[in-house]
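Structure, as structure tokens:
Missing here: one protein chain of the complex. Every other protein chain is in place.
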Amino acid sequence: MRLEPIASPSAARRIMPPVLAILATVLVASLLAMVAGGNPFAVLGLILKGAFGSKFALLETLNSATPLIFTGLAIAVAFRAKLWNIGAEAQLYAGAVLTVVLGTGALGLPAYLLLPLCAVAAMLAGAMLLLGPALLKTRLGVDEVVTTLLFNFIFLLFVSYLLEGPLKDPMGMGWPKSARLLPEARLPRIVEGLRLHWGFALALIAALVIWVINTRTTLGYEMRAVGQNAQAAAFAGIPVTRVILKTALLSGGLAGLAGFSEVSGLKGSLTSDLSPGFGYTGIVVAMLALLHPLGVVLAALFVAAIFVGADSMSRAAGVPSYLADIMLASALLFMVLAILLTKFRLRRD
Amino acid sequence: MDLLDILLSASFWAAAIRIASPLIFATLGELICERAGVLNLGIEGIMVAGAFAGWIAVWAGLPLWGGVAVAMLTGMMLGLVHSILSVPFGLSQHVVGIGLTLLATSLTFYTYRVVLPEVSSPPKITAFQPYEIPLLADLPLVGPALFSQTPLTYAGFILAALTALVLYRTPLGLAVRAAGENPSAVAAQGLSVTAIRMGAVIVGSGFMAVGGAFLTLSAFDSFFFDMVNGRGWICIALVVFGAWRPGKAVLGAILFAAFDALQIRLQQTGIGAVVPYQVFLMLPYFLSILALVVMSRRAEVPAALMVPFNKGER
Partner (left out) sequence: MSTTQKAQVVLRLQGVTKRFGPVTANENVSFDLHRGEVIALLGENGAGKTTLMNILFGQYTADAGSVELFGVPLPPGAPRAALDAGVGMVHQHFTLADNLAVWENIVLGVDHLTAPSLKPREVKARIRDLSQRFHLKVDPDARVGQLTVGERQRVEILKALYRDARILILDEPTAVLTPQEAEALFATLREAIASGLAVIFISHKLHEVMSISHRVIVLRHGKLVAERATDTTNREELAALMVGAEVSAPTIAASPPGAPLLSLRAVSTPDQGAAPGLKALDLDLCAGQITGLAGVSGNGQAALSDLLSGLIRPANGEMQLHGTTPHRWSPRTAIANGIARIPEDRHKTGTIADFDLTENAILETYATRFSRRGWMNWPKARAFAESLIKTYDVRCPGPDIRIRLLSGGNMQKLILGRVLEEAPDIILANQPVRGLDIGAVNYVHSMLAQARDRGAAVLLISEDLDEIMRLSDVTHVISEGRLSPAFARGTMRPEELGSWMAGHGFDSHGITPGGPDAA
């Protein structure tokens, strides 16, 4: 038996992987729900209801999808160039820290200046954080998976230090949290009275921009060439190192924007539990989207729905909300497997 | 306390060996996988699962060594999942590993909540106790440091010696190393690269899980969610630091653990009053990155690491 590539997969074959992966994931979740003593249909129903059952639930899902779109894009951009950025978590916090530094300070700028300033600073901070591992990779050949992972731990400790030291809110009654952002540094809500903030719109725009970069620009072509075959790319004259560094800046910048959006749009201040692992979940989002920027939006909505839904399901049915994390991890593994099985067919010799 | 005083105290070295023990198990496990050509990034999750499985088995009434066995089996099951996806299917070892870490971690936490729904703090077990090896334990400095550890630590050192012996002195070890250097050479001899690599990943994952179980069964006596805390990733750096050799990897783990023990002690000195504690906690991670950078120029990397092998391809 061996795997044989299929020359030109049909459209049906191409959309099959996500469908198969979601079906298999639902199956796994049902089994686990039963193990925990829940009725699988009730549990799945509660998840759906918790995610989409009301206007409040839907907005909550959209809000939760926002940082995942950013981190998902960050990962998708990097993985397409085979830059294994597992450090989106730290890059997100870097963006959040810069947003807090500028957004609580006495710059005295109006909102239309302060907000873009915070956003750009957050992008730069995220980008700089990935530049280190990217340089270690291109200069010394150090595997970026491990370095970006380790940077997550280092940077979270740094954030913890900041929140207990220089950035600590003097009014915070001793809690390790930052001061609140000035009103001028807050992203407004899209519709007054509804919790959805402009970060969501910004995420959609980011997805569109990445899509245009991927399909219409030389950078998109270069990033894909480097990812597919760096040796051939270098031989053809594509500046591989520069492309990897540009990819790192773009990817880190997107993750940094996630931090900006969360602090400025949602939380208003920085705590060390700002992100419950958005950086890692972004990997799942990107893979479910087959690294396609518009697919990232859909995948982020799917993942956010599971998280939001599982939270409310857990309160109602008593099945631990970690079910959501299991669903995501298995969705990721099923997805890569399904991609393989639809790209190839088994053939007997 | 003076730095020299710390470095000359037996209790310091005893702590270093204790901290090194889980790293030794997990590093050996990763080393076996990588020697066969598979990067196993599931290590972090497998350690979490192993820590939980061993502990819950003992809590449920199994003897301590039974807990170790349960942890090992848990790791091997997860290794089986990894190896199926990464070896015959040849999927990206990066993605499979990260996915497995996420899966193993979330499955562990889920199971914890299902088994212990109402507890606020996890129950304690009676962990492995230090066992003084007669005569050797009476040696100055070395005795208390090396020979007054728990049996699981001794097992780690024995395992390291065994791993080295098998890798370098047996046909099986040669086949594993060849599978990581040039799988076609293995296939040309009619041996199954798939079976060898899968076997290495399964066994290696078992060792990783025991490394995790060391935390709950020997270092502490209970299970906490964040207890593995990046140790798996550090072990990946240690494999590189040890140039894919068991002996050097064990030395690297001890060196690393000594730094860790040192930073804990330094926190309690005058320096600790000035420097924020987070800086000390960062040191292990910085050290790991430093190890990767220093060793990056060396060419000992198994040549076929992360290269999937397909029989039909040439």
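Each chain gets a letter, A and B, in the order it is written, and its residues are counted from 1.
Here is the rule we go by: a residue touches a chain if its C-beta (ideal position, glycine included) is under 8 Å from a C-beta of that chain, and two chains touch if they have at least 3 such contacts.
Note that the coordinates shown come from a computational prediction; the quantities given were computed from them, not determined experimentally.
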Exercise. List the shown chains that the missing chain touches in the full complex.
Key: A, B
Quiz item: Out of B:Leu41, B:Val96, B:Ala164 or B:Val186, which touches the unshown chain?
Solution: B:Val186
Practice problem: Please pick, from B:Gly61, B:Pro134, B:Pro171 or B:Gly270, the residue that touches the omitted chain in the full complex. | Solution: B:Pro171
Exercise. Could I get the residues of subunit B that touch the absent chain, sorted low to high?
Key: 169-172, 174-175, 177-178, 181-182, 184-191, 299-300, 302-303, 311, 314
Quiz prompt | Positions on subunit A contacted by the hidden chain, ascending | solution = 5, 7-8, 216-221, 224-225, 228-229, 231-239, 349
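We take it that only the chains that are shown with their structure count from here on.
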Exercise. Name, in rising order, each residue of subunit A that touches subunit B in their complex.
Key: 2-3, 32, 35-36, 84, 86, 136, 140-143, 145-147, 149-151, 153-154, 157-158, 160-161, 164-165, 280, 283-284, 287, 318, 320, 322-323, 325-326, 328-330, 332-333, 336-337, 340
Self-check item: Residues on subunit B engaged by subunit A in the complex (per definition of touch)
Solution: 41, 81, 85, 89-92, 94-96, 98-100, 102-103, 105-107, 109-110, 113-114, 117, 229-230, 233-234, 236-237, 240, 276, 278-279, 281-282, 285-286, 288-289, 292-293, 296-297, 310-312
